[in-house]
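One structure follows; several queries about it will come next.
All protein chains of the complex are present and in place, except for one that has been dropped.
Moving on, here comes chain A:
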Amino acid sequence: MSDTVLSTPVFPAAPPRLALVGNPNCGKTALFNALTGARQKVANYPGVTVERKMGEFLSPAGIRVQIVDLPGTYSLRARSPDEEVTRDVVLGRFQHEAPPDAMVCVADATNLRLHLRLVLELKKLGRPIILALNMMDVAEARGCRVDAAALSAALGVPVVPTVAIRRNGVAGLLDQIDRSMTVMTASTARSHSSPCGWSEPSARELRAYHQEVESILAAALRDAGRPSLATQRIDAALLHPAIGLPFLFLVLFLMFQAVFAWAAVPMDMIDKGLGWVQAAAGAALPDGLLKSLLTDGIIAGVGSVVIFLPQILVLFFFILILESTGYMARAAFLLDRLMGGVGLHGRAFIPLLSSFACAVPGIMASRTIENRADRLATIMIAPLMTCSARLPVYTLIIAAFVPERTVAGGLIGLQGLVMFTLYAAGILSALAVAFVLKRTIFKGARDPLLMELPAYRLPSPRDILLGLLERARIFLARAGTVIFAIMILLWFLGSFPAAPDGATGPAIDYSFAGMLGHALAPLLAPIGFTWQIAIALVPGMAAREVAVAALGTVYALSETGDALSGSLAGVLAADWSLPTALSLLAWFVFAPQCVSTLSVVKRETNSWFWMLVMIAYMTALAYGAAFVTFRVSSALLGG
């Protein structure tokens, strides 16, 4: 690389674009965060529904540079949908987007073999490459010495050592980006010059790459260093046949405790804040349609979703920690055999865990699963995990019908036991459904595991914080768009046509939603649902938690939030029989009542068919479970 071109580069309107490419866990996201700080956003690629994480930064020379963080991969022969994104971006296969102007390859300095093989493959693309030799701090501590100059000479690309998690750890990379950009503008044809010489390598070519890597390492690796002693010691305990699984379940148990304990206060604050906004809006506006739309439709509707933000963030806090420490891969290792019992891949653990917060990110996380049948099976059962949106419904009904007393000699609260049963019902039925699916429509052996167990790392607070920020943004954007629109539609269905003069029942009774509810009522009578429940289920199709607000409307209550749940529980306890309440709980374990989930299934499977299959099987299960629950409990209770 020539450093002699010193003129300030003049770029065409669009800023130059870089892409971060590398194996999983080498620190791409940490580098991305170090370069861009909080100036990043997640958007979709134009024309396709794949997410892309973009950011911007100013180089030391004052050039505005765009950078995209790509999913980790070992090879351009993409195996999972995640890796396909990386392949398609670097190959420039996305229709409305040019390929990146240059690639920043990231390699873990302590473990160069697999990383360098990918670099050799990327070199074939004929586009400028900078190699960031990351984790230099770890390499130093382990006595691993890499000669960056020799490596650069052997590879034929600039090589810069970096420490992504340290202040100033990317200064060298920034300088190199400037140098490369200057050279790129100087040579008139801004990148895209050399033709792309990449084609899918055969086993023979892959072996040749490896041999080239060995000779490069012979020239540049001065000392391979010691393997991580800490990782060996920790794994000796955490992967131990007797300790491994119990420890994993302990971690999961503590995580769910925290989801409830830590989120309670912020949820309460959001609830109070919403109540205040609603009251203020109600007081400021004259009675009428606008007030009704604003307070009952928009604020109450969007609020009923936003209130789950704290729970989702606590859960993702744990998931991010588990991922960046390297424990998540161990969890998949520990569970692979057990999950194999129902035909699931060990990798399915992460999507299923995320689904406890919300099935939407869970289903998106299934992109790391390579085999389509394995992945579809995982997507199909993800919504059976008890997501946070079911909790308000569960809480309401349990508070109304399950007495607050203890069983088993005062050790276990009965209400908590019922809640636990509902969680367990979701998990067990998910496993059962997977078992059936893998023996019928998704027949076939599981894909091989072949998963790297990275060395343990201390997560950096900045990366965790930025990861949470990203989650919060995605969640709130959804609440502000899809859910916002649905809420307005539901408000319309519930408010028109208006009740006639002198009407006795609640207004919703005369509306479109009411008509739908009454039409559905005969269908739902065999499972013990009253017509009020039938009406509440109509808006509840959009999002489960909305059913609570809808029940409040049906029973003509005017409170919101806690106050509503409190008085609603009393009304329900008087109005419903116990079998009806139990039947409704069973219904909510299975029913596909979430438009966001269904739309993400459509998007991720790229087919209406699988979305319809999900609706059909979940509705059938819900109806069956509610029917059995209602009949059995009616018989047992003599009611």
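One rule holds for everything that comes next: a residue touches a chain if its C-beta (ideal position, glycine included) is under 8 Å from a C-beta of that chain, and two chains touch if they have at least 3 such contacts; residues count from 1.
Note that in this section contacts and distances are computed from a predicted model.
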Inset, instruction - Tell me the UniProt name of the left-out chain, picking from "Cytochrome ubiquinol oxidase subunit I", "Carbon-monoxide dehydrogenase medium subunit", "Ferrous iron transport protein A" or "Branched-chain amino acid ABC transporter ATP-binding protein". - result: "Ferrous iron transport protein A"
Legend entry - Residue, one of A:Ser215, A:Thr406 or A:Ser607, that touches the chain absent here: A:Ser215
Inset, instruction - Looking beyond the chains shown, say which of A:Ala171, A:Ala230, A:Ala424 or A:Leu449 touches the absent one. - result: A:Leu449
Legend entry - Residue of A:Lys28, A:Arg52 or A:Arg117 in touch with the missing chain, whole complex considered: A:Arg117
Inset, instruction - Just name the one of A:Leu206, A:Leu254, A:Leu428 or A:Leu612 that touches the chain not displayed here. - result: A:Leu206
Inset, instruction - Write the list of chain A residues that the hidden chain touches. - result: 74-75, 77, 79, 110-114, 117, 201-208, 210-211, 214-215, 218, 224, 227, 232, 235-236, 239-242, 244-245, 329, 332-334, 336-337, 346, 371, 444-454
